[in-house]
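Here the complex is missing one protein chain, while the rest keep their positions.
Our next item is subunit A:
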Amino acid sequence: MEPTLSRSVETNGKIRPKQRLSIDYVGYAMIAPGYLIYFLFIFIPLVVGVYYSFTNYNFYSAPEFVGLQNYARLLQDALFGKAMYNTFIYALFTIVPQLFLGLILAVLLNGKLFGRVFSRASIYIPNVTSMVAVSMIWLWIYDPALGILNRMIKVFGIDPIQWLYNPNTAMMAVVIMSIWKSLGYTMIVYLAGLQSIPSSLYEAAHMDGASKIRQFFSITIPMLKPTTFFILVMSCINSFMVFEQVNIMTAGGPLNSTTTVVHQIYLRGFQDFQMGYASAMAIVLFLITLVITLINFKYGNQGDDLDVD
């Protein structure tokens, strides 16, 4: 968002002195409807959410101010700790393979290969379909008795695995599905990054006799650093929001092995009606997102690097 600022200053600077005086009050009218909705349904709820996080609120009686009590309870809540841990594990194991595979696929798809358009579409399609639909499909794939995965490993003489019903494999099963779902996004963003690298760099390296592999490590990887950073930040934020696949496929189980932060917010807020406590969790979630986003602004030069065709 930094380039935005500098650009708007530039635009203002170009205005001639005579025009400087003209103020378009019609601007207020044109912004009003969009801004009002934003203000009512994002800004106010955020402020109110902070307030609720300091209260005991069970939905049926008026909120009662309790200070930092909810946050103190968060620190001692073993289930929330487990959810935090699971969320971190989920993030780690989805993001790393996704970065790696996304980069390789983008590099391959950047070349003039046969069936390039088809490949791009097939890799991206999981990303446009809903998480609910995708979870249903993978529930079927992971089905212990009839699912295709266990039927396939049976061919190799491996006993059926209770993918989603075993605390040791459930999270990994969710992770694998999530990598499949979001790989296309990483690939597309990397593709954009690759296209922004000036081809003259490769030509010069070619003249100097650098091999393709050498070029990849000395030009491609360093030039893609901002893109990688951007994907890393976006994936971190998205990983912290993980809910749908967990709620649908495992309901947080077995033995809480897949419960996540947002899943806990949902359970505490909308099943136990502990709106105050759930709000405290939501605020913690927001703070984590905020820190990640700010790191992105500071080091990532977001937008600058991706503003290419």
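Observations on the model:
Definition applied: a contact is a pair of C-beta atoms (placed from the backbone, for glycine too) under 8 Å apart; a residue touches a chain by one contact, two chains touch by 3 or more; residues count from 1.
The rule is simple: contacts and distances are computed from a predicted model.
Of "Tryptophan synthase beta chain", "Extracellular ligand-binding receptor", "Carbohydrate ABC transporter permease" or "Spore maturation protein B", only "Carbohydrate ABC transporter permease" is the UniProt protein name of the chain excluded from the display. In the complete complex, the hidden chain is touched by one of A:Y71, A:Y165, A:W180 or A:Y202, namely A:W180. Within the whole complex, the absent chain has one touching residue among A:A121, A:A204 or A:L255, and that is A:A121. Subunit A meets the missing chain through residues 1, 4, 7-8, 11-12, 14-15, 22-28, 30-31, 33-35, 37-46, 48-49, 52, 59, 105, 108-109, 111-116, 118-126, 128-134, 136-141, 143, 146, 148, 151, 180, 183-185, 188-189, 191-192, 230, 234, 237, 240-241, 243-244, 248, 262, 265-266, 269-270, 275, 278-279, 282-283, 285-286, 289-290, 293, 302-303, 306-309.
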